[in-house]
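Can you keep this structure in mind? I'll have questions shortly.
Note that this complex is displayed minus one protein chain, with the remaining chains in position.
Naming follows writing order (A, B and C), and every chain is counted from residue 1.
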């Protein structure tokens, strides 16, 4: 199993257990270890006034891309913190894409950036997350 | 209409339009202008592996408390950025409460902190949001 | 030695070694364990154009208050991250005061807020720092 295969196996296992992301209609693609793309369409139950997507759900999309990016190495890895800059509103029906990549990975912690863009390739938000890894295999039961 | 009445009128109007927060079962209380409490129970469709609540939804709860806290002054106010520190996992069935207060309010921007606690009064997360106000009344049509 | 005495002993030992804070003229007061006040006057070599204090040095003052607040427990504790919101410029000659307090303290990590005010008690900046503690005594040689 090479690095990309392992990253994809981790993602499949996580996705199967991740009811929250699936309930939001989020889909995941793993282009390489340490990176992930999460896609979500802004649904009617995701907007607040004026058909603008709730900022928390934009964060959730970015946070999901981060979670799949940092769990590529077969170690259970969780978010310690995250921050987001909201640059442009997302609207009902928009197709959002969050692309996460690894800025830094140390022994037990990592730093990831995710950029959220809409279907016109405009930047909606920029996210940064810090991860902490445990001494626990993710694919342990495989 | 005094300050607290105005804050509550703003909250009612926002809540009526906020399908996203309602879809998550979030309830709002306004104790005073510039503050808000948002409550949410962690449902089955909010967890990922191991029955742990998706961090994005914890952020969403805190972000919601922040949005209601900063929209107390009858001016349309949006989130410019937010950051969160995840201190303890939230589990399926947990009753979470996010309490937002105002740290600073300038002419067009504000800074708010929200603390998320569980039913055992343990701190789950600490959130900070920065708001930007527009020259637009929130209760314009009242 | 009670908690406050211990916190002050830690602060004295740190301050003696902290050439950087002393070179900036920063002074420290420890009101209680987990809290610290750092004071600095904006000197001529701290300003950039228009006699405005360099934001990095405002951060440094806040970060210093945080470092002294989180090192109150006789364990070597370092900053893992920090963020700051700049709310108002500080000017040449201003007397700045950064007041740090503890928001949360876990087994090995902590979260602290510091507010920087000027001599008119106006808020100049709000800082938040996350600390990590090592299994190492600070007052080891005492």
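By definition in this document, a residue touches a chain if its C-beta (ideal position, glycine included) is under 8 Å from a C-beta of that chain, and two chains touch if they have at least 3 such contacts.
All figures in this text were calculated on a predicted structure; none of them were measured in a lab.
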(request) Touching the absent chain in the whole complex: find that residue among B:19, B:54, B:117 or B:130. (result) B:130
(message) For a quick check of understanding: of C:60, C:99 or C:113, which residue touches the chain that isn't displayed?
(response) C:60
(request) Check each of A:50, A:123 or A:137 against the chain that is not shown and name the one that touches it. (result) A:123
(request) Extract the touching residues of subunit A with respect to the undisplayed chain. (result) 83, 85, 87, 103-104, 106, 111, 113, 115, 123, 126, 128, 130
(message) Residue by residue, what part of subunit C touches the chain that was omitted?
(response) 14, 17-21, 23, 44-50, 53-57, 59-64, 67, 78-86
(request) Since one chain isn't shown, list which residues of subunit B touch it in the complete complex. (result) 81, 83, 130
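The criterion applied here is as follows: only the chains that are shown with their structure count from here on.
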(request) Averaging the CA atoms per chain, pick out the one whose centre lands closest to the mean of every protein CA shown. (result) B
(request) Express in whole angstrom the distance between the two chain centres, defined as the mean CA positions of subunit A and subunit B. (result) 22
(message) Can you compute the centre-to-centre distance for subunit B and subunit C, using the mean CA position of each chain? Integer Å is fine.
(response) 29
(request) Return the residues of subunit A touching two or more other chains; collapse runs of consecutive numbers into ranges. (result) 81, 83
